[in-house]
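Step one of this worksheet: look at the structure below.
As you look at this complex, bear in mind that one protein chain is not there, while each of the others sits in place.
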Amino acid sequence: MSDNQLSTYIPSEPATARSRLIKPAILAGLVVIIALLPLLLGSPYLLHILILTLIYIIAAVSLRTITISGQFPLAHGAFMGIGAYLAGMASKHLGWSPWLTIPLAALVTMGIGMLIGYPFARLRALYYALGSLFFGIGVVYIIQAGGTWTGGYSGLTGIHPMFGGSKTAYYYFFLGLAIVSLLALYRFEFSRIGTNLKAIAQSHLVASSVGINEGWFRVLAVGVGCFFAGLAGAGYAHYNMVLSPASFNFMATLWLVMYVLIGGIDSFAGPIVGTIILILIPEFARGLKEYSPFLSAVLLLIVVYLMPKGLVSLPSLVRAWYSERRKGKKIAHVSGN
Amino acid sequence: MALVVATVTNLLILSSMYIVVALGFAFLFNMLGIPNFAHGAIYMLGGYIGLALISAVGINQWVALILTAVVVGAFGLFLERFCFRPFVGDFNRIVMICVAVIVILQTGVNIIAGTQILSLPPFALGILKVGPASVSYERIVTFAIGAVLLGIIIWFVNRTKWGKQMQAISQDRLGASLQGINVHRVSALASFIGCALAAIAGCLIGAYLNLGPFMGDFMLVKVLILAILAGAGSISGIFIAGLILGTLDSALPVLISGAAGDAIAVGIVVVLMLIRPQGFFGHEVEM
Partner (left out) sequence: MKKKSLLICSVGLVIILAALSVIGCPATQPAGEKTLRVGMILGITGFFTVREVPDMNQAQFAADIINEQGGISVNGDKYKVELVVVDTKSTMDGVTAAANKLVFDEKVKFIIGPTAFFAAAAGSICDPNEVLRFITWCVNTPGEVDASTPYAFLGGNGSVMTSVAAIKYLKATYPDVKKVSFFSPDDGSPAVMVPIDTKLLAAEGISLVGDPVLYPNETQEFSAFAAKLNAIEEADAVFMQNGLVPHIGATVKSLRELGNYKPYIGSLPARISQIETITGEEALKDVATIALTPGDPDMPPVAKEIIDRVVAKYGADYQLEMTAPNCLWIIKEGIEAAQSLDPTVVKEKLESMDEVETIWGPAKICGEQTFGIKHVVASPQSVQILKNGVETTAGWIDLGYIP
């Protein structure tokens, strides 16, 4: 929120016919570019990075969806892992097709999430966070103890791929999946259910006094979030064809949380921005070799200290700073400098 | 029979190790509500600084132990002033800062000393044999130091003015400051003590085992478990929680082979948390 709203009123540009056209035009241009990216880039490696980005976007946004109910889960990486391993094991041991394993894995993950979420829903914020943290760690240990079923510590191999060798097909698949998931999550958040969830987050007393069943809504939020986490994980399993428990451990969850926080937890677009930035920046930092983690750390610090609302708030921060300067110039002008 | 005796011995010593490391974290978390996820990294840093002091200055490991505690304690002051104080109550930002601190410390240490296997000189030599039990003096010393520190901290929290102020803050931060307690100074002190304790633990375990840039990750999980089982506002609870976890970690590997032991230990912790989420000894905290 701009601090200067009371002190200065600078009217925004009136909407002309021309400016009304600009927005949809930019959007259309964006859509075209994203749709044609595989052809524009011409590098399968970058396509690989983009595919991973899409997968993590789904996971990050679904993580944020859970947080709007006031709970802060620290097990999202583990739920991705549950989805991934369910799909992977079904594919490897039972030979099921990816078009079957992916939705099934997502559904089962949702079920597990709701089952676990039910007893955890009673816990207050911090305890919920830590309880889910331990649950997540436990899941990873269970995967590691899984012997030949899960491949144990060294991972699960031999998962069937979805499309031959071409990354382009995967790109469009995950693009479609991401768009559908984001739409679903967006509708969920701004639906009646979503509004109820936000009410609960703000005050449980008020919410229950209006007749909202707190526990049931919290479990629902966790279920929805876990469904998409499982979906992302299952898709990842069929893309990567190899799974490792270390990809879904506490550090993985923590980085998913970073994607959300860096982007901005209060905005729907926040996790999207955060994921893209935090995945692409280290790619450019490859040249730094062993110093590259420092770049991510510095980025975290910059956001923490300078951008409390995350990267999505950057445009409004810039605008506020700009209007500060204009106000300053105006006052200087008026006082006859 | 020898196995049972060995398991009981391991239980005591493992518990004391976990307690020493967790005490520092508990100070910031249970007393002030700050979850310092970087505690594992600070514990690691303490071990390395201890070794650096011994190699560079040539002092013996006991002097290094005390010096390291002071140096890392000072780092704790810096952390509290610039990283925790501005964001008290904002769980999200504290988590982000902790991750940044962890990454910086781990990467830094890895670049400087990551490729070598390093260890501090032992704090005691020899093996004590009492009947069927056989323990090295080194582990006894670690246990003793842990017990002494735990005793000192419990005395500090319950009997001194500072300790009582910390208890007040953990119960009601606003109320405490209204009573005239300088919350900032108490927080700084808690951070100093917390990080100093982590550093001592790092040196002790770095002497008994070895140092590694990522040794903190493993300890962080144990520490979180102890802090949660103990509960907010409680230091004495760390003792019981430490015993519980020490028992699990010394008995389960004997009974169950391989990776399943870890899964069961965490499973038990999750169940305990569900039974009594606010911990067994503390009180509930709104956060």
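A and B label the chains in the order they appear, each numbered from 1.
Definition applied: a residue touches a chain if its C-beta (ideal position, glycine included) is under 8 Å from a C-beta of that chain, and two chains touch if they have at least 3 such contacts.
Model, not experiment: these values are computed from the prediction.
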Of the candidates B:91, B:162, B:214 or B:280, the residue in contact with the absent chain is B:214
Missing-chain contact among A:125, A:193, A:241 or A:301 belongs to A:241
Touch rule applied to chain A and the missing chain gives residues 23, 26-27, 30, 33-34, 37, 40-46, 48-49, 52, 141, 144-145, 147-148, 151-155, 157-158, 161, 165, 240-244, 246-247, 267, 269, 273, 276, 280, 284, 286, 289-290, 292-293, 311-316
Omitted-chain footprint on chain B covers residues 2-3, 6-7, 9-10, 13-14, 17, 107, 110, 114-119, 122, 125, 127, 129, 134-136, 139, 209-210, 212-215, 217-219, 249-254, 257-259, 261-262
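Rule of thumb we're sticking to: only the chains that are shown with their structure count from here on.
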Averaging C-alpha coordinates per chain, one finds the centres of chain A and chain B separated by a number of Å equal to 32
Given the complex, residues on chain B that touch chain A span 35, 87, 91-93, 95-97, 99-101, 103-104, 106-107, 110-111, 217, 221, 224-225, 228, 258-260, 262-263, 266-267, 269-270, 273-274, 277-278, 284-287
Chain A residues touching chain B in their complex are 72, 119-120, 122-127, 129-131, 133-135, 137-138, 141-142, 144-145, 152-153, 250-251, 254, 257-258, 261-262, 265, 290-291, 293-294, 296-298, 300-301, 303-304, 308
